[in-house]
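All protein chains but one are shown in place.
Per-chain residue numbering starts at 1, and chain names A and B are given in the order in which the chains are listed.
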Amino acid sequence: MKNRIVVAAAATLFAVAAATLAAPAAEKLKVGFIYLGPVGDFGWTYQHEVGRQGLVKALGDKIDTTYLENVNEGPDSERSIEQLARTGHKLIFTTSFGYMDPTIKVASKHPTVDFEHATGFKRAANVSTYSGRFYEGRYIQGMIAAKMSKTGVLGYIVSFPIPEVISGINSTILGAQTVNPNIKVKIIWVSTWFDPGKEADAAKALADQGADVLMQHTDSPAAMQIASQRGLLAFGQDSDMIKFGPKSQLTAIIDNWAPYYIQRTNDVLNGSWKSTDTWGGLKSTLVEMAPYTNMPDDVKKMAMDTEAAIKAGTLHPFKCPITDQDGNTVPCKGGDHLDDGQILSMNFYVKGIDEKIPGK
Amino acid sequence: MFDAIVQIFGLIFSVNFILTVITASTPLLLAASGELVVERAGVLNLGIEGMMIMGAACGFAGAFVSDSTIVGAFTGVVAGAAMSAVFAFLTLGLAVNQVAAGLALTILGTGLSGLIGAGFVGARIVPTPQLHLPVLTDLPVVGRILFGQDAFVYFSFALIIGIWLFLYRTRLGLVLRAVGDNHTSAHALGYPVLKIRMLAVLFGGGCAGLAGAFLPLAYTPFFIPGMTAGRGWIALALVVFASWRPGRLVAGAYLFGAVTFLQLSVQGLGLGIPPQVMSSLPYLATVVVLVLISRTRGAAGSAAPASLGVVFVPDR
Partner (left out) sequence: MQLVLEKRAERSATIAIASPLIAIALTLVTMAVLFAILGKNPITALGVYFIDPLTDPYSLGEIAVKATPLVMIAVGLSLCYIANIWNIGAEGQFLIGAVCGSWLAVRTNGTEAGYWVLPGMLCLGALGGALYAMIPAICKVRFGANEILTSLMLVYIAYYIMDYLVRGPWRDPHGLNFPTTAPFDPVATVPILIEGSRLHAGTLAALLVVMLVAVMLGRTIMGFEIRLAGAAPRAARFSGFNSDNLVLFTFAVSGALAGLAGIIEVAGPIGYLQPDISPGYGFTAIIVAFLGRLNPLGILIAGLFLALTFIGGENAEIAIKVPLDLTKVFQGILLFYVLACDSLIVYRIRLIGASSKAVAANV
C-alpha cells in the first residue's frame, strides 16, 4: 500500500516537472527606451530611467528592457529607434519632443511595434503620445513662492521658449498673483536643457538681482545648489532635489512615469494596447509634488488644499478670464478655462510679466 | 537706453558680480596658464578640452573615494598630466603633427572621461571650503574678494605670478622661450629642446587637469559628463588673445568670464536682446580681439613664438 502511494506521488511529481519543462518558456516582451540625456542628469532623463526601473520591478519576469542614452535629436535618433524596432522590441518609449518625426517614420515601417512618444503631438495607429500637466504643479509653486518671497521677486531659469516652458511660467505667475498681485519675475534663458555651470551662473545672477525664490525649467540640480549656498529658497525640477538643498527646497515637480509605463506595458502584454493621447496631471499621479518642506504650516496647508482642488477639478490654473501682457483678454475655449489646445500652443505671457518672449 | 546702461553698470560694480566672475574665470585662468607655458615652448596642444574633462572626471572620482578635495585635485592634476604624456610621446617622440594629435587627445579624453565618470554621476561630495579669516573676510567690498575665496582661486593667482617669474626672471624660463622662438638655434647651442618641451607639455597637462577638477570640486559639486562645456577651447583662445603674455592672460581670463556671465545677468534686466546674441558674445569678442591684436603687429604677423607648432626632430 505504502509503495503504491510513493510511486503515485513520484509519478505526479515527475509529470508536473515534465509539464513545466516541456512548456515553452514564455517569451519576454522587449521594451525599449530612447533617452535624450544621460541617466545621471538628475532631471528629465533620470526620471524616465526611474520609471523604467519601476517597470522592471513590477513586471520583471515578463519583460526585458533596453535603454539608449544621449541620443541626439537629429537623424541619428531615427536609426536608434529603428535599431530597437529591428531587434525585437515591441514597445518603444521615445522620451523627447525632438524624436517626433523619427518616431512616426519608424512606426510606419514597423506596424507590429507600438510606440509611445513623450511631449509630442503626432500620432498614428501604432504611435501614442503622453506628457504631464506640469503647469498644475507650477501653479502651486507660484502660490508658495509668493508667500515665501520677502523681496517679491521670483527668479526663473529656463531653457527655450517652447509652449511647455511658457505655460509653466504663466501658470507660476498666475498662482503667485493670487497671493501677491504685484509679484515680479526675472527670467533668464540659458539656451540649454542641461548645463550645470550655466544654470549655476544664472542662479547667481538672479540672486544678485534680488530674486529670493528660484525656480527652473532646466535639468540639473545646480540652481538648487546655489540656492542652498546663498540661503535662498528654490523648487526642484523633474526629480526631488532635496539632497542638494535640504534647507532650500520648498517642493519639486516630480515626473512620475512608472505607473504609466507599467499600464502601457500591461496593455501590450494582454493585447489591449491602442493609440491614445495621455496628458496626465496631479489627479492621475503622472505629476507629483515632492513633500512640502522648509515652509510654515499655513503655507503648507494652502499648498495641499490647492493640490487637492486641482485634483478634484474644482481649480484650473488657467481659469478665465486671462489677460495677456499686452492687455488683451485671451479667448476662452474650454468653457471656464483655456482648453488643452491653447495650453499646448501657448505663445504669450500673462499680464504681470514685464519681459518679452524671445524671438517673437 | 540710459537707464539700461546705468543698470548694467550697477550690475558690474557689485561685489557679488565680481565674486562670480572670479570663480567663473578660474578654470579658464588655470588651463590657459598651463597652455601659455606649453606654447611658449613652441608646442601647440589643442587637446586642452580632453585633458580638462579627464581632470574633472578623475578629480571627482578621487575626491569621492577619498572624501577629500585635496586628493581629488591631485588626482585631477595627475589625470591631465597623464593625457598630455601621451600627446608628448606622439608629438615629441614620434614627430607627429600637433594639430591632429591634439584633436585626437580631445576626443579620447571626452570618451574616456564619460566611461570613468559614468559611475559617479549623481554622487555628491562636500565642495572645497572657502577661506574665512576672522576680521579680514568681513571687510566691506575687498573682504570676500581677497580673503574669502577657495584654494583653487588662490592657487590660480599664485600660478600665473609664478609663471611670469619663471618666464622672465629665471634662466630656465629664458631657455624655454628661446626654444619656442627658434628651436634650431637652441638645439645648436646645446639645449635639450625635446626635454624642455616635454616638461612644458606635462606642466600644461597638469594645469588643464586641475582646471577641470575645479569644476566638480568647487564650482558645482557634482559630476556630469561633458561638464567642461567647451571651456578648453576658450582657454586656447585666451592664450592667443593674451599675446602669450601672462599679464594679459589674467585680464583676458577675467574679461571672458565677465562676458560669459554678463550675457546671463543682462537677461534679468529685461532688455529684450535675443539670448543667442548674448551667448555668442564671448566668441565674437575673441574673433574681434584676435584680429585687432594681430593687426597691431603689422607686417610681422602675430606675436606667436616663431616655432609654435613646427615639428622638431634633432639632427645628429
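Keep this in mind: a residue touches a chain if its C-beta (ideal position, glycine included) is under 8 Å from a C-beta of that chain, and two chains touch if they have at least 3 such contacts.
Here the structure is a predicted model, which means the values were calculated and not measured.
Note that of B:95, B:141 or B:158, the residue touching the chain absent from this view is B:95.
Among B:10, B:247 or B:314, the one in contact with the hidden chain is B:314. Check B:6, B:70 or B:107 against the missing chain and you find that the one touching it is B:107. Remark: the residues of subunit A touching the chain excluded from display are 32, 66, 68-70, 72-76, 78-80, 82-84, 86-87, 97-98, 101, 109, 121, 160-163, 166, 191, 344-347, 358-360.
Listed by residue number, the positions of subunit B touching the unshown chain are 44, 46, 50, 86, 90, 93-97, 99-101, 103-115, 118, 225, 230, 233, 236-237, 240, 274, 276-277, 279-280, 283-284, 286-287, 290-291, 294-295, 297, 301-302, 304, 313-314, 316.
Just so we're on the same page, only the chains that are shown with their structure count from here on.
Here the spacing of subunit A and subunit B, counted between their Cα centres, is 38 Å.
On subunit B, the positions that touch subunit A within their shared complex are 11, 14, 16-17, 20, 24, 118, 121-122, 124, 215, 219-222, 224-225, 227, 229, 260-261, 264-265, 267-270, 272, 274-276, 279. Contact residues on subunit A toward subunit B in their complex (touch as defined above): 38-42, 46, 70, 155, 186-191, 194-198, 200-202, 204-209, 211, 220-222, 225, 243-244, 354-356, 358-359.
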